[in-house]
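All protein chains but one are shown in place.
Note that the chains are named A and B in the order they appear, and that numbering of residues resets to 1 at the start of each chain.
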Amino acid sequence: MTPEERIEALGLSLPVVAQPVGNYVPALVDGACVWTSGQLPLVEGRLAATGSVGDDDGLVSPDLARECARIAALNGLAAMAGSCGGLDRILRVVRVVGYVASAPGFTAQPSVVNGASDLMVEVFGEPGRHVRSAIGVTALPLGSPVEIEIEARLR
Amino acid sequence: MTPEERIEALGLSLPVVAQPVGNYVPALVDGACVWTSGQLPLVEGRLAATGSVGDDDGLVSPDLARECARIAALNGLAAMAGSCGGLDRILRVVRVVGYVASAPGFTAQPSVVNGASDLMVEVFGEPGRHVRSAIGVTALPLGSPVEIEIEARLR
Partner (left out) sequence: MTPEERIEALGLSLPVVAQPVGNYVPALVDGACVWTSGQLPLVEGRLAATGSVGDDDGLVSPDLARECARIAALNGLAAMAGSCGGLDRILRVVRVVGYVASAPGFTAQPSVVNGASDLMVEVFGEPGRHVRSAIGVTALPLGSPVEIEIEARLR
């Protein structure tokens, strides 16, 4: 199966890539590498959730935040596919950074960022394993609960 | 026009590069890549502003923060020029990360980091477009409102 076929088998599909408003690009190929810009959990132009992640009422729950990380990562795959000509050009995922807008005291960032890491392995298999950092931050663009960067190596 | 000539045409000039106090360097060339350390909006050794960015009184305004991002990015260009022998060696800008010290509720990090992204395109034209992340954080060194990292590819 190709990565695109695996995405379909997961019941997902690569979304249309949102074009940045500023002087930057959604993803960039340089040599044998492809990088994404920080990806938000946008679904048809709207964030799947907004706010800080935590366990208390009124916050984005860790489960919802993990799903947001998965959506952001799927957007990242779409951005990479658009810039490199298709996900079957990706030899391996190298690095994922997950930023989690975190309420005071919330320290389960890894379980949130697993939403992105798991998708990489579901789509690419073993070559989807990567180095990763999970970071709890104050706030993210538009009030997003997560932001995901992906770096990969091309064939 | 060379990048240095474009900088002059913008009414700017590459500042003297501040030498880090610690065991690191302002910028580093390895193979065909050049990276900067996180750059602060220092002007002649002093931060152009200090504090968190937000809309309320007593905070660094988004407009001032965007100008700080531009200054930090200019410092990054100076650091890159010093390590690679001149900005005309840069083939393209690959990646910019912008950290914004953010007051609670401030989520317009992208408009702040545009100060750095815009400078890249003003100086390098289309090859100045890059992937980018904008992140809202708690605090930055010396109380800086912004910190900018740049990665570029050399000819």
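Everything that follows uses one rule, which is that a contact is a pair of C-beta atoms (placed from the backbone, for glycine too) under 8 Å apart; a residue touches a chain by one contact, two chains touch by 3 or more.
Bear in mind that the values here come from a model prediction, so they are computed numbers and not experimental data.
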Write down which of B:L12, B:V25 or B:L154 is the residue touching the left-out chain. B:V25
Can you tell me which of A:V17, A:A81, A:V137 or A:I150 touches the chain that was removed from the display? A:V137
If the missing chain were put back, which residues of chain B would it touch? 20-28, 30-31, 35-38, 97, 99, 101, 137-144, 147, 149
Mind pulling the chain A residues that touch the left-out chain? 32, 92, 94-96, 102, 104-110, 113-114, 117-118, 120-121, 128-138, 153
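Just so it is clear, only the chains that are shown with their structure count from here on.
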Determine the centre-to-centre distance between chain A and chain B, using the mean Cα coordinates as centres, and give it in whole Å. 24
